[in-house]
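Dumping the structure here so I can ask a few things about it.
Removed: one protein chain of the complex. Kept in place: all other protein chains.
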């Protein structure tokens, strides 16, 4: 099934299994979601549990917090991750802190689904991944699937989780197909080793996992590919073990060079597997620019398989840290 | 003068030098600022240029963007950094992208001043540093002074800058005194080497610079202390050169263990000064918890000079990466 | 020691006269509590910040008595009075303010963060507007669960200028949620008089933007609060949706901490002091023959003693330990 259908399936299965799961967002009910990620939900579960909201992200995100505290399991959809910019307080400063501030008396089992990422020509205000807005929030989990299977399994796990979960869906994947075994469970906080390898470890997240997979193939090297899947709390153990085995770490990410999530991984590994490293760990990222609209430029914005493959070869064969393309090409510093 | 007076002085001097500088925020005019960071400004510059706003962070942050585009140089005060959670869009998604989206036709010379940090018993929703909300925003500069002098010089530089600047003021420093030479200029993007050393490089920001300074003294080691001062764009060159000289990097930060800004530094240095590193670079951070209110706990929340000193010794003398206290004490994983 | 629920229920017994006196007594307790809090703060025995509820006791008690313990309230940092009225003991509130492990939030929250799930006090928010959508969401849960409970969002006059107010009101109206938005219009937002930040006088008319019923009531008079609120609560329980209530009160103290409130126009405080909610209740009860001077003195002495005992106990209570700081980050169980 398609990635977006995996979302629908996970929602359907959780709403069937648990009456307390409710769902709301802009145009998610009657219109079945701007990205068709809620096809059939209104029909199946009715207008009490599946609701369209006004354009009021602060109100409906905060409402999810309150409903979760009163025993429901709300899932909400933030159409584009950027829209959390008008509602961050409700999630990060209220929702994520309620369990703590209630001394454990209330829990906030809610999921904020948001589409993210570039590649579809939506321009600077509708194309970022923005993990950084939520990643340093004790009390909030952050999940990002990379294919239909993980979308299905991780969304179910997120809905079942008793804590607030930010569930980031790479928009470019919605139409992608993949096998989905609905009996397969995945745990939040567990990375997936997608392929084993001995010469380097590549850690990635979301759609960059697919870019990395292609790059590894292209490179012809023996590279271990880890889909982080959960960014908070991330699977330090799996990554560390892998790097201790391969001796090299490359993070491939869609976020900007400055401030992107990959630094967290490189930094931790540099601290805790230092002596195992055969060469310098590094990140391959987007440049420090807002996402450009032009198709030609947007295609260059995120790391490409070709670039990643070249970087992998440089890293493994020459123990080098490749410069980003904008530096080698002299278009920026 | 006190840190907060340095803020007042910088504001006064810029408002005197440039008529286009205006200032608004909650209770900044008649009441002269909740932290007395605008003493005398209303009296001196009058109610047209110095204004109290309603409690409407989204509106007045966005208004600063619009006023900046029309030739003013607005400075606004966000009383506690957390309040940007209701206004992030205006700064990050509008203000920081306007120059880009106008193809260079408009500029947005504005400064968002915000108090940040823990230590004063303000609890979970009024004590974070939250650099992560703004750090991955191409188009936005992020500055954080560590003493009265840098508060003065960097605020002036920020107001003179033609781009949006997030100016983070460690609240705990407001009452601290320090020498201020008003003729001293500091550049955004330049780190300050506060003391030279040969055995390790400590990189820090804001009030943690002071903690680090004390720790270094306490440790008796020869440690180079770098006050990053600007987080975006940070001074990669100064940090790299220092680490190449000392062979060790320790970042001391107030943000949480997961997602804090220090990873950016450790990651970059691990990538670009790998062979110069004598031992693993690491971070000393706050734990992954919301800031607790209790004075006893809050005192443990941020790195202390004693803890940092111990860590420095372990790092330099034993080439070890010390575990954070919550792990050694077994109170958390 | 009575529980929060018992203390709450003690305001609503089978005898309405007893209840009236109990409410008066609780108001005295709040007043005394805030007096001592202020003193302790000035003496440096409390850190951080505090926002006193002096002048708002009638509103606090009015809400506590018209709501049921299984209704919920999402209030603000200015919430000692709400907490005490809703049933929390002076000890658990004071211990919280002192950061002790026996505090209602284990000393983790502090003065701005009161909480007690047994009487529906949701963790109070220190962010303006933070609690409004949360209250709407709690009401949504009640609606879906087909419960008759209601949620109250309780906030200040100046908070009506934040975006969350607008969005929450609209959402509540379009979904007909059983939520009551209560503006505690105490005339000031921090150091700014409401008329300097807001171009209308009667804030409750903002409900018209959402075709929502609205009313103003005298927040200095507990009976006015009770009857004004009752209508809104009945509407909500009936399934007829939300209401915006504006309670006119006055902030007798400064905004927080050491604020001397020098920005107040001359005579304003004195004018409002004539309508001091405790005085108003005292007069009403005296008139009804339920109180006399002796009884009043006795009750005031009792409030002094109760609060003092709470402080003594809180002072000697243990601090939370480092482990407590890590206890409630993530939970494996659904609670609440």
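Remarks
Residue numbering begins at 1 within each chain, and the chains themselves are lettered A, B and C in the order written.
As a working rule, a residue touches a chain if its C-beta (ideal position, glycine included) is under 8 Å from a C-beta of that chain, and two chains touch if they have at least 3 such contacts.
What you are looking at is a predicted structure, and each value in this text was computed from that prediction instead of being measured.
Across C:5, C:174, C:215 or C:304, the single residue that touches the chain missing here is C:174. From the options C:206, C:235 or C:328, the residue with contact to the unseen chain in the full assembly is C:206. Seen across the whole complex, the unshown chain contacts chain C at 161-167, 170, 173-174, 196-200, 205-206, 208-212.
Residues of chain A in contact with the chain left out of this view: 26-27, 30-31, 34, 52-58, 82-83, 85-86, 120-126, 287-290, 292-297, 300-301, 326, 329, 331-332.
Touching residues on chain B toward the chain that is not drawn are 22, 48-49, 51, 53-54, 56-72, 74, 86, 89-90, 93-94, 97-107, 109, 138-139, 141, 162-163.
Just so we're on the same page, only the chains that are shown with their structure count from here on.
Overall, the chain located most centrally, as judged by its C-alpha mean against the mean of all protein C-alpha atoms, is B.
Taking each chain's centre as the mean of its CA atoms, C is the chain most distant from chain A. We define each chain's centre as the mean of its Cα atoms; on that basis chain B and chain C are separated by 36 Å.
Residues of chain A found to touch two or more other chains are 58, 86, 89, 93, 97, 100-101, 138-139.
The residues of chain C that reach two or more other chains are 105, 108-109, 113, 125, 127, 129-130, 163-164, 329, listed in rising order.
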